[in-house]
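Complex shown without one protein chain; remaining protein chains in place.
Right, chain A next:
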Amino acid sequence: MLHLPKPGVVGRHINDFLPSHLIPLFKQKLLEAFEGKSVTFDVAVQFRGAVPKVLSVSKVPLIEDGTITGVHVVCRDISELTASHQLIAQQAHTLNTLFESITDAVFLMDNEWRITYLNSEVERLLKLKEEQILGKGYWEVFPETGSEVFYEHFVHAKRVGHAVKFEAYSIPREMWLEVKAYPSSEGLSVYFSDVTPRKETEARQERLAQDLYQHNQDLQEFNYLVSHNLRGPLANALGLARMLHPHGSEQEQVQEHLILSLQQLDGLLHELTTILSVRETHGVVGNRTVVPLGQVLAQVQHRVRESLCQSGGTLTVLMPDELTVYGTHTQLFNIFRNLLVNAIAYREPQRPLRVVVTGQAIPTGGVHVTVADNGSGFDRARAGADVFKLYKRFHAEPSGRGLGLYFVQAYVTALGGHITVQSQPGIGTEFSLYLP
């Protein structure tokens, strides 16, 4: 123990071996022993040249004929024992810290369903004190109705030997709990947290989705009503009006105006049906594919070439050939046809029309497209949020129905993109589209 051979020890004073700071302690204990009682103490000590040790030292007085003749000293090396005790204490502390640092409430139950551990979050969530829980059986802590729901899950976890995860409502606490239980040979560890706010949000979203679904159903029914039931009598009226044989110029005029009125009404119904079916036929249910944008623009250019030519305008398309958009060809064709038809219709008569379309891929995904013209433009500030609205018009001449930009936006939205516009009267208009 002293890390010395026997001859070097026998006959020498104990103080020769002790580190100087321990000499008073040993001396005091020795004096206590000489007073006639046995003393035992633990001390950490490092002898010269030896590893540090923890010793249990016993000093027992030797009594001969009523007088103390000497003191018997026994040193036991308890280093390992001490180290393992320390380790256990440290581990317990670490475990406790761990359980406390988990934001979930945690408690452990043994195989008799007795709660052997809990962290402070358990107290907080259950509004119970530690002494009301620790060492108590499951039913003592949770006597209320509804507890059997949780209990059944726990029993199941124990039986199958797998972790279980579930959400259940605690009636007395008016709280949704998310619970995870991990079975082991020693019992069950239970983690739980309050998920009431999330459940409430989910419920709200569910209601919202249902509302939306209902609105959509209504809209489809309305659409059906318009395209079938409303159109039927109108078609009849139009057919009958055409069949009339008017006598005299006044009656001819009456018939003419009657037919015109019915045609206008019919036109409106057509538009209404188209508006209502934009999303239905080209939205979620449409067969989307990867559409090359350049190809779409070439086709649009082909479609408008005559009117473009007549107006003496030019169209320049600047975009890489490989640029593609995920959508339907019809949607994309309609977006760009409407924008170009608008550019041609609202050109500035003083100068030849120039339309420039640019397109580029966005590194983070999607495509950015601009459609810019040098046409008559409009007062962007005055138009405000109405630009893309139905039946809103910003030019007195030539006549439009205020549908074009509504459709453009409806199609862009159906694709999952968005569109903005900048314009200045007499200078031009630029549309900026983001397409996914």
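Throughout what follows, contacts are C-beta pairs under 8 Å (C-beta built on N, C-alpha and C of every residue); 3 or more make two chains touch, one makes a residue touch a chain; residues count from 1.
Please note the rule applied: contacts and distances are computed from a predicted model.
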*Given the options "CheY chemotaxis protein or a CheY-like REC (Receiver) domain", "Multicomponent Na+:H+ antiporter subunit E", "Heptaprenyl diphosphate synthase" or "Sulfate transport system permease protein", which would UniProt use as the protein name of the unshown chain?*
"CheY chemotaxis protein or a CheY-like REC (Receiver) domain"
*For the full complex, which residue in A:L98, A:L240, A:I362 or A:I427 touches the chain that was left out?*
A:L240
*Which one, A:H72, A:H85, A:K165 or A:H228, makes contact with the chain that was left out?*
A:H228
*Residues belonging to chain A that touch the chain removed from view*: 223-224, 226-229, 231-236, 238-240, 242-243, 269-270, 273, 277, 280-281
